[in-house]
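Missing here is one protein chain; the remaining ones are kept as they sit in the complex.
Entry: chain A
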């Protein structure tokens, strides 16, 4: 599948809320833990060799699950192939929890759910649709009926 790699690489260079050196192990049998600079930008997790500018790779963080593996480790598993785990080793429990939290919240679909909830709740409390003033009430992506159940 083709993808716009150059633009993705550009995205990986944007400021990020979360970047750290973590141990990372790929999902293939025989993969070992390697030190990587892991960087979270929007709904992508980029990983770099620690002294390089260009990412080795990117993980789109949609349709995935984050699991605590250990005191200081977590894994990301994608729902379509749940046996394959990307493992990340942190320096502390605190760091591990922070990363888990950030990654869970890094999906577009997660944010969409939030938005729909807020919209519904504000409407319920005020009788007004908060998106109307911005002229975006009818946007498909903000609809309750976008397949996601209302919260």
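In this section, a contact is a pair of C-beta atoms (placed from the backbone, for glycine too) under 8 Å apart; a residue touches a chain by one contact, two chains touch by 3 or more; residues count from 1.
Rule of thumb we're sticking to: contacts and distances are computed from a predicted model.
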Choosing from "Bardet-Biedl syndrome 10 protein", "lipoyl(octanoyl) transferase", "glucosamine-6-phosphate deaminase" or "Sesquipedalian", the absent chain's UniProt record names it "Sesquipedalian"
By the document's definition of touch, the residue of A:24, A:58 or A:87 touching the omitted chain is A:58
The one residue from A:24, A:66 or A:87 touching the chain left out of view is A:66
Where chain A meets the left-out chain, the residues are 1-21, 37, 39, 41-44, 48, 50-60, 62-68, 70-71, 78-81, 93-95, 97-98, 100-102, 104-105, 107-115, 117-122, 124-126, 130-131, 134, 136, 139-142, 144-151
